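Up next, subunit A:
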Amino acid sequence: MILRILVLLTLVVLAPLAQASDRFIVVQSTTSTENSGLYGWLLPQFTAESGIEVRVVAVGTGQALRNARNGDGDVLIVHARAAEDAFVADGHGVKRHDLMVNDFVIVGPRADPAGLKESSNVTGALKRIAETGAIFVSRGDDSGTHKKELALWRAAGLDPTGDDGAWYRESGSGMGATLNIAIGMDAHTLTDRATWVSFGNKGHHAILVEGGPALQNPYGVILVNPEVHPGVRAGDGQIFIDWLLSPAGQAAIAAFRVNGQQLFFPSAR
Partner candidate 1 sequence: MGDAIAEAFRLIAVGDAALWEIVSLSLRVSLTAVALACLIGLPLGALLAIARFPGRGALIVATNSLMGLPPVLAGLMVYLLLSRAGPLGPLELLYTPTAMIIAQTVLVTPIIAALSRQVIADMHQEYDEQLRSMGITTMGAVLTLLYDARLSLLTVALAGFGRAAAEVGAVMMVGGNINHVTRVMTTTIALETSKGNLAIAVGLGLVLMLIALTVNGALMALRGTQGAARHV
Partner candidate 2 sequence: MSDALVTASRRTLTPARGPDSVLPVTMDRVGYTINGVTLLDDVSLRIRQGRLTGIMGANGAGKTLCLRLIQGLLHPTVGTLSHASGPVTPTGRRRIATVFQRPVLLRRSVAANLRHALKTYGVPRAERAAMLVELLDLAGLRALAHRSARVLSSGEQQRLSIVRALAADPDLLLLDEPTANLDPYATRMIETLIRQAEARGVTVVLVTHDVGQARRLADDVIFLNRGRVTEQTPADSFFDEPQTAEATAYLAGRLLL
């Protein structure tokens, strides 16, 4: 009796789930495009048209690049220009294309205790943070956002790593976890706008610093090089990239809204 029930349970559990189409590609991606909901909006349109399923592994720029270097992906979508160029130069990628842009913002307590709103640009804001010793949470994980953050500190002539553990806290985590920490600590952090706008735990935080060329955030898309990594689905991967860069794909990106706000701005040439 028990045996029969167990056998039944086993069959039910092991019955294969409905299989998706046989054609698919794996995209190694940053998290902002996933967490904001862009992929949820964009990819079904592509699949409907091409019949190719897009499987996104959204693990953050650093890990996405490492995975792609191992050949564990067909297409790379990240936002770290220098790392992307190195990826292609090292032979792992075929070519880098401009895909879209948005911008970074610094968020912090709505009351703005460090007076960031008084600075005219991001350099001034970072200096104020360093001076007042206001807690700043860094990604600390080699992601696109992290690399941008470090570049901004450098441009301001500051090295916050000396105060690591004091007012400069490295979370070593993704954007979502870092934001949760910043909210919990009543601290400041750098985030891309898309992730922030769609974030569900804003607490009493608001955007304190935005705008200006220094905070631009360009995304690139790269096909993983099939010559170095045999097994890459280069054909279907290229179809996907072509679609993203096409007027249709770019328009779809522009049409994506959260709370009425456009989060990504097409930049293909």
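General remarks:
Please note the rule applied: a contact is a pair of C-beta atoms (placed from the backbone, for glycine too) under 8 Å apart; a residue touches a chain by one contact, two chains touch by 3 or more; residues count from 1.
Here is how the candidates were picked: all candidates are chains of the complex that A comes from, given by their letters.
These numbers were taken from a predicted model, which means no experiment stands behind them.
Within this complex, subunit A is touched by candidate 1 out of 1 or 2.
Residues 1-2, 5, 10, 13-14, 17, 20, 26, 31, 35, 39-40, 55-59, 67, 69-72, 174-177, 179-180, 183, 198-202, 229, 231 of subunit A are the ones that touch candidate 1 when the two sit in their complex.
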